[in-house]
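Structure, as structure tokens:
For this depiction, one protein chain was excluded, whereas all remaining protein chains were kept in their positions.
We just call them A and B in the order they show up, numbering each chain from 1.
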Amino acid sequence: MWCIKTSEKEKLLTALKGAYDFRDVSSSDLPPKKLFFPEREITFTHLVKDGSVTTPPPPRKFVLYGLSLRDLEAITCLDEIMSAPEKDYYYFRRRRRALLIGVTGEAFDVPPGGDIIISSIDADTSKLLSVTEKGERAIKKHLPRLKKSKSPQAVPVKNDTMPDLRNLLMDAELLKVAVEWSWHGYKKLWEKLSRECLGCGICTYVCPLCHCFAAEDSVALSGDEAVRCRRWDACTLPVFARLGGGEDMHPGLRERYYNWFYHKFVRGYLEFGRSECVACGRCQRDCPARIDIEAVLLDIVSAYSKSAQRRRRYR
Amino acid sequence: MKNIYEPVTAEIVKVERQSKDVLLFRLRSKGGVPFGTPKRGMHFTPGQFMLAGVWGYGEAPFGIASDPYETEYIELVVRRVGDVTGAMHLLEKGDTMTLRGPYGNGYPLEFFKGSDVILITGGSGIPPIASLIRYIIHNRKDFGMVHLVYGAKTSAGLLMKREISKWKRKIDVTLTVDGPECDWKGKCGFVSDCLTDIKVNPANTVVAMCGPGPMVDSIEQLVNPMGISDRKIFISMERRMQCGVGRCQHCVTGRKYVCTDGPVFNLDEIDRNWD
Partner (left out) sequence: MTKRLTIAIYDFTDCEGCEVVLSTLKENLLALEDRFDIVNWRLAQDACKDGPYDVTIIEGTPVTGDEIALLKELREKSGAIVALGACASIAGIPGIMDKGEREKWYKKIYGPEYKPIGVDSLPLAAYVRVEHMIHGCPVNAGELVRTIEELASGKKPKYRDYSVCFDCKEAGNTCRLLNDKICFGPITQGGCKAVCISGGSPCYGCFGLREDANIDGLVRILRWASSPKEIRGHLKIFFNHIPEYKDAFESALKRGRTKRP
């Protein structure tokens, strides 16, 4: 850990900007996942004349600057999702080339992820923390004469985004049981939400953890070349769960929107032992129908707790 | 790092028409079965599927129909319904397809051993069942009575007829078509009607199914009267698939992924699923 002045911080950033592609995401609407898992990407190109199959070259090394603590946590969680059961080639070839720099005013005990975290202490001083060896190496290389310091006193700033959801996430088991219960136990809610939700997919695009995708194949007009592409999908869209024969396993917005919760809070929990949500607040901020998932989850949990059925636990 | 989405190229060594809209493809790559180190002589477990594809058209899942012990090739039976299957239907002997897999769990063969087995399927649900039958015939003495009940709307919709007539020497077979037809010597009526004729010992019987949607929906009415426990009834499920490796989220059913946890589930695992 180091204690640095603003001038040293600037020096570090300037050095990094020279050495890497530098992406400042601190004011981006879309979550940082898009740098590892872009909205669309070509996965394969097939040439008809020689039958060759190629993958586009990976990007240059880059710095991802300006990540909040929750975004760092989300990337840690997405790394895990993208590793199970086998590593996702396209995600990790970008991910491996990225140096993650968190920037925060919040206090924290355990760094939630990233390679380097810069926390501001006062107007002119910041704490520079290397989280990984990669981060440590980058700092040493670009600010070689810096001396390590004992923990400087940070001003503990609280993050007030979705505080209630943050609390709920502590008990992911309860969220799982309540959301699973709500499909039958709180039908009224899903009916109401299915009328309000536009199925526009925005909550998915802005969520740092949503990661479902669709593949798209095309043959170029010339007929010489075929391209396979993957793009973000969203379970609130039609066709997502439709079979070849036309039968739709999620025929309406009720099923589609419920699946969004079910994946994050039930299936995701069963797979990874945590909800697939970090309470970053983006879906709440960006939903045009003003659906507030924090309020929805509070409602579900309270209805569940009141419900007489609470003893009818699922396995 | 391995690219888990990169398929191998397989050559089509035989195309056989099964019905108006169904073709059987025999595929091989690098001179043999295009994947896997065989376990106990098997290159895959019956019930597993491949993601087969055509560049420019996409990939789609297909149950493997051939004998798991076959070392030279695999066979897929493909009904034409959309982009990928449409493109496949234009392919000929000597053309290539792409393959990934085998994926999924397959039928629990060890659990089946020592039991009577009832196999129920309809229409183009036959491929994984065909592979299972080939396995059973290969290990015939490990199984008790084995009975295939296979139905289709019309006799023209019954696939793999030549193979079935060969199997008849080793297992019981009931073929049925929905309505009466001239020249049809098999049964008439739905698969469920034929089941009542089969004598079963519920305590020692397992059921393996692979069916079109409506048949799966009526599965409970179908097999409940036989008194076989839900845990002994295995069904191969169909869902939309893109990745085959448990990531894209298209194939989910309740808590499970059809591509990695399935496609074969026992009834007890899935009957509380909300979707």
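By definition in this document, a residue touches a chain if its C-beta (ideal position, glycine included) is under 8 Å from a C-beta of that chain, and two chains touch if they have at least 3 such contacts.
What you are looking at is a predicted structure, and each value in this text was computed from that prediction instead of being measured.
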item	value
Among A:200, A:243 or A:303, residue touching the chain not depicted	A:200
Omitted-chain contact residue, chosen from A:24, A:106, A:247 or A:286	A:286
Absent-chain interface as seen on subunit A, which is shown	28-30, 39, 195-202, 205-206, 218-223, 232-234, 237-240, 252-253, 286, 288-290, 292
On subunit B, residues whose C-beta touches the chain left out of the figure	56-57, 82-83, 86-87, 90-91
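We adopt the following convention: only the chains that are shown with their structure count from here on.
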item	value
Distance between chain centroids, defined by C-alpha means - subunit A, subunit B (Å)	37
Subunit A contact footprint on subunit B (complex, rising order)	1-6, 9, 53, 55-60, 81-83, 85, 96, 212-213, 238-240, 242-243, 245-250, 252-255, 260, 272, 274-275
Of subunit A, residues touching subunit B in the complex	43-44, 46, 51, 53, 55, 81-82, 84-90, 92-93, 183-184, 211-219, 226-228, 233, 235, 240-245, 247, 249-250, 255, 258-259, 262-263, 266-267, 270, 314
